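Only a single protein chain was left out; the remaining protein chains are all shown in position.
By written order: A, B, C and D. Residues from 1 in each chain.
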Amino acid sequence: MSFDIDLTLRRGNRTIAARIASHARLVALFGPSGAGKTSVLDMVAGLVRPDAGRIAVGGALLFDSAQAVNLPPERRACGYVFQDLRLFPHRSVAQNLRYGERLAPPERRFMGLDEVAGFLGIGHLLDRRPRSLSGGEAQRVAIGRALLAGPRFLLLDEPVSSLDAARREEILAVIARIRDELGLPILYVTHDERELARLGAEVVAIGG
Amino acid sequence: MSFDIDLTLRRGNRTIAARIASHARLVALFGPSGAGKTSVLDMVAGLVRPDAGRIAVGGALLFDSAQAVNLPPERRACGYVFQDLRLFPHRSVAQNLRYGERLAPPERRFMGLDEVAGFLGIGHLLDRRPRSLSGGEAQRVAIGRALLAGPRFLLLDEPVSSLDAARREEILAVIARIRDELGLPILYVTHDERELARLGAEVVAIGG
Amino acid sequence: MLTAGEWQIVALSLKVSAVAVGLTLPLAFALAWVLARARLPGKVLLDAAVHLPLVVPPVVTGWLLLLAFGANGPIGGWLERVLGVTVLFRWTGAALASAVMALPLMVRAIRLSLEAVDPRLEAAARTLGAGPWRAFATITLPLALPGVLAGLVLGFARSLGEFGATITFVSNIPGETQTLPLAIYAALQMPGGESTVARLAGISVLLSLVALVASEMLARRSGKGAHVL
Amino acid sequence: MLTAGEWQIVALSLKVSAVAVGLTLPLAFALAWVLARARLPGKVLLDAAVHLPLVVPPVVTGWLLLLAFGANGPIGGWLERVLGVTVLFRWTGAALASAVMALPLMVRAIRLSLEAVDPRLEAAARTLGAGPWRAFATITLPLALPGVLAGLVLGFARSLGEFGATITFVSNIPGETQTLPLAIYAALQMPGGESTVARLAGISVLLSLVALVASEMLARRSGKGAHVL
Partner (left out) sequence: PAPFTPAARADASRAPVVLAAASLQESLGAAADAWARHGHPRPVISFAASSALARQVEAGAPADLFVSADEAWMDYLAQRRLVRPETRLALLTNRLVLVAPAGSPVRLSIGPRMALGAALGSGRLAVADPDSVPAGRYAREALTRLGAWPQVARRLARGENVRAALALVARGEAPLGIVYATDARAEPRVRVVGTFPPASHAPISYPLARLARSANPEGEAFRRYLLSPEARALFRRFGFGTR
């Protein structure tokens, strides 16, 4: 199974619950704003600890409250594009892109900096600091950083929300290729049904 | 004229130029990521000074390099929803919403906190700090804050990019109403043609 | 527990430190702001001037204060002639000495926090109708609060411990300028004074502990969360 | 310009201050980190302990160091027995005294900067494969650089000006423990020593100016830009 997820988390005075059991390579989380989509990705990434449950992705067990399994984020290898991007402000774009690449074992890397910079259209930005990037430029750098880290699966939180149609299509094509050719499981958050259609995603509703 | 804008700005090694002369109430800036849309809004808001040009909105002259006119931001009264939101982290949601409202002269206010919280669906978040909001929740608070400041015109930088379809439609309806009933000029940035269609916007291409 | 004389010393120390820190705060803030934000030539010299009381031994600072604020000094003479005021041998002089010694610590702490405030938030406040001053007061200032509190604590602690500049400038006058450190020093000079030293030093520590706890509580109440969304 | 003896004093002061600040930095950083991030009971007491050298008059700090590091003291006795080393009357003792006095300033500055680092950036580094230590070294540490630099400058300046603890702890031994402030004090004791005082104080100020400029340049080179996008 690509995703075998069952978890609950109390946030403020509501409970976020998610059940995803799917063989689909690309599962989209769909739900209204504030439903808990980002929270689910944070839990899968290992940044937020669920109150209870179990998380397995691509056959690897990442978390299980019953068995007291809880891999730290760096051992989950998750290629996370954050909704709030989180580029490192003290590093150039190139250094941001290379941050995870240098830490990944060579056999896990599947793309080089040039290829990434090419389809993301960020080759001319490599020497810049994140602060001076436009919204869409920063979003593309965040995508590149996650892909270059040689992840075992991807967590994409509205990864193309700030991009124009042409660029969006190009990036979605790459994401589809990563799914199909490399077989990486992908959890995808979006509010745009056209993206879902384009990717042929299996849709899981969160909250409501 | 709603918008009479003609300006240029050097950014890094490129020049951003925009000419907008339109009677339309709602003008959409359309262009690829990094084209300079946000930069244009920043100049209209008075946050970035153009190298040269002229900015008049709704008949009021805000900037003219030839006449050495350059109103400070607080006298332009512009209802700006930032692409990066910029909620005040040390203030609750309610205090964020009220920040501009308390500074606006009563005759310019056209909406109350309750109405805004209602159609934005943020009434339950009023006591929270911005840091704990989800992406879409924060975006809605930013919209509310701009509307409550009793602006003379609106600058909306991808204001509904993180919102689900239902909520998006509701907010776009309010924006259309503000344009039609109050006659506020609106500069609108988006990558989504459906939003443009929904709002019947006049489209101005930026950069490319 | 404490003798009446010791209580008097404690009260005086508190008064001197509180006045020193309270009056220095606006100046420290202004200096921090200039150093963090303003572009002006020779800023490094201003920065260096602020650090002076840290670099120069306290007794030299006290001596320079004496030269400046003594009855025959340029400032002291003017104060006496024009306002009929003298700070020499007065608790106000002790507060002045403490203030000078605390200044660099306060400026640095506040400056660090000011530099960490995101100017984009001030820009947002401006678009919402706030003039530069209001944006400063409602956005910059509260976001720099951790630095202001740290500056207050450092300054207060430094004032409580200030010895060299005070005794050199305003000498050691019981009831007027004899703060805790001066009393401690006197006790330390005498064979067998160790128990008095320990008791008075313990009080100093207690006072600073109270200031520390108060500042932590204030910081917590203000919600910290200085991060930008 | 300076006599040979004065050069020796300057060199000694530089050595003492540099060693004091250099060796204290890791400890100051660790303490700042614990105070900024760790959850542990009685943190306020640790915080207060760090502030002690600020609150207690320097001569008392020197006296306590003497008690601890003297030949009969708990630490000094051990050092002497086990390592055959003593810091009494040695420049190493002067460095120790300076380090203790500089510690609270360094801790506060570093802590302020650490508290301003957005933990979400560390989380991002973790997802990219960095363990906690690497995330700390590559993200937290460089983002806290303004505080580290401020701490270094404050600590260095404080060390250059340290007098009371040093003379009480390691005495005033020319060539070994007589740093600039002690030499200045000696000159101040001599009628007519004002010109020596002025010259030596000028050198102190110059040294700290150099440190200041160096730190500003480092800060600029590292690009500041500590704001989160």
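Everything that follows uses one rule, which is that a contact is a pair of C-beta atoms (placed from the backbone, for glycine too) under 8 Å apart; a residue touches a chain by one contact, two chains touch by 3 or more.
Since the model is a prediction, treat every value here as computed from it, not as a measurement.
Engineer: So which of C:Val19, C:Leu66 or C:Ile139 would be touching the chain we can't see?
Structural biologist: From the options C:Val19, C:Leu66 or C:Ile139, the contact with the absent chain belongs to C:Leu66.
Engineer: Which subunit D residues touch the hidden chain?
Structural biologist: Output for subunit D: 59, 62-63, 66-67, 69-73, 76, 84-86, 88-92, 167-168, 170-177, 186, 188-192.
Engineer: Spell out, residue by residue, where the missing chain touches subunit C.
Structural biologist: Spelled out for subunit C, the touching residues are 59, 63, 66-67, 70-72, 88-89, 164, 167-168, 171-173, 185-191.
One rule holds in what follows: only the chains that are shown with their structure count from here on.
Engineer: Both subunit A and subunit D are touched by which chains?
Structural biologist: Per touch definition, common to subunit A and subunit D: zero chains.
Engineer: Taking each chain's centre as the mean of its CA atoms, which one is most distant from subunit D?
Structural biologist: So the chain farthest away from subunit D turns out to be B.
Engineer: When the C-alpha atoms of subunit B and subunit C are each averaged to a single point, how far apart are the two points in Å?
Structural biologist: 44
Engineer: Between subunit B and subunit D, what's the gap in Å when you average each chain's C-alpha atoms?
Structural biologist: Roughly 50 Å, centre to centre.
Engineer: Send over the residues of subunit A in touch with two or more other chains.
Structural biologist: Where subunit A meets two or more other chains at a single residue, that happens at 84, 133.
Engineer: Could you list the positions in subunit D whose residues touch two or more of the other chains?
Structural biologist: 120, 226-229
Engineer: By the document's touch definition, which label belongs to this structure's chain graph: line, ring, star, complete, or other?
Structural biologist: Basically the chains close up into a ring.
Engineer: Output every touching chain pair, sorted by label.
Structural biologist: Applying the touch rule to all chain pairs gives A-B, A-D, B-C, C-D.
Engineer: If you look only at subunit C, which of its residues touch subunit B in the complex?
Structural biologist: For this pair, the touching residues of subunit C are 120-121, 123-132, 134, 138-139, 142-143, 145, 222-223, 225-229.
Engineer: Given the complex with subunit C, which residues does subunit D contribute to the contact?
Structural biologist: 44, 47-48, 51-52, 54-60, 63, 104-105, 108-109, 111-113, 115-116, 118, 120, 146-147, 150, 153-154, 157-158, 160-164, 180-181, 184-185, 188, 197, 201, 204-205, 207-209, 212-213, 216, 224, 226-228
Engineer: What residues of subunit A sit close enough to touch subunit B in their complex?
Structural biologist: Per the stated touch rule, the residues are 12, 31-34, 38, 83-84, 121, 128, 132-137, 139-140, 157-158, 161-168, 191-193.
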